[in-house]
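Let me begin by presenting the structure, written as structure tokens, before commenting on it.
With one protein chain held back, the other chains of the complex are shown just where they sit.
For chain A:
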Amino acid sequence: MTATSTVTGTPDKPPIAEPPKRRGGILSKIAQPYKQSHGIQRFMLVTGTLVSLLFIFMAIFAPLIAPFSFDTYQSDGVRFPTQGEPSDLNPWGTTVQGFDVMSRTIYGARTALEVVVLAVAFSLAIGVPLGLISGYVGGWVDRILVLIMDALFAFPYLLLAIVAAFLLTNTIDSGIVVTAIAITVVYVPQYFRVVRASTLSAREATYIEAARAMGARPRTIIGKYLFGNVIQSVPVIATLNAADAILTLAGLGFLGLGIQPDEAAEWGYDLQRAISDAGAGIWWTALFPGLGIVLAVTALTLVGEGLNDVLNPTLRRRRVKKPVISSSAVGPASAPEVESEVG
């Protein structure tokens, strides 16, 4: 890609120099939607991203932030009170089992992050390749895969997750992995559908036929020509699904499936334990895990919807930038700044 020294010096080197900046690297690609968004979109994107980052920060540094571990029930040999009110020792109070609510809420973020990252990774790893293959190969493979995915779609998502979690609990030890797989089962069809649909339309593009004409193997065509042009629709659903996955995780935890209480702190499980507290005026056991769920889901949804507004060409409104006329002589190379289009 770089100009090498073999290039003989051209006397009148045209004023080209700068390669297209918009494809600078992965960082600029990530920054692109933020730059392009404006108004309420930008507000949604930025707020969502900031809150999400806060949760990620909390999750990663949970041991440093939280006063105790999620399963600590005593300090200096003194047991915490059960259902104790917020105090200096336990700023957000304690649960019915005598755990520190603050610590459990912060550790809950860590559980959520682990599960969501695993679930999204699994879903991508399964859904995207299947969608690509199904869309590109077509025929019987396509029909069978679509049938399976549609069958999965037909189930209520929580029911499906419960069944998957129930079946896997005894085969896999880690509750985190079990829950992640249960959530994966729910979300694979979505990735599959989106990727298959865009593959179907991209497959008919002339450059795919050109790739065939040059003798590329199907694997190469899928990898080098389809993947890059199809994957653009995935970040939006990945973010939206991540938000949804937190809800499913909480739902499973609330029902006592998936993650066992001694394994990790889980917001849904904490909520379930706090049900009877609410009637007795003990607000702190339910409020903080509940807030955790609401805030995390809202943040991820804001990011997803914001991304969708920016990246989805059917929702995106064209904006005309005011031309900036600089007083200095403008060379022919410095083209007027044009809003670059995505997709």
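The rule is simple: a contact is a pair of C-beta atoms (placed from the backbone, for glycine too) under 8 Å apart; a residue touches a chain by one contact, two chains touch by 3 or more; residues count from 1.
Keep this in mind: contacts and distances are computed from a predicted model.
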item	value
Hidden chain of the complex, named as in its UniProt record, picked from "ABC transporter ATP-binding protein", "DMSO reductase anchor subunit", "Multicomponent Na+:H+ antiporter subunit G" or "Diguanylate cyclase (GGDEF)-like protein"	"ABC transporter ATP-binding protein"
Which residue of A:97, A:229 or A:298 touches the chain not shown here	A:229
Full-complex contact with the absent chain, from A:197, A:216 or A:295	A:216
Selected from A:144, A:205 or A:275 as touching the chain missing from the view	A:205
Chain not shown, touching residues in chain A	1-4, 6-7, 10, 13-14, 16, 19-20, 23, 139, 205-207, 209-217, 220, 224-225, 228-229
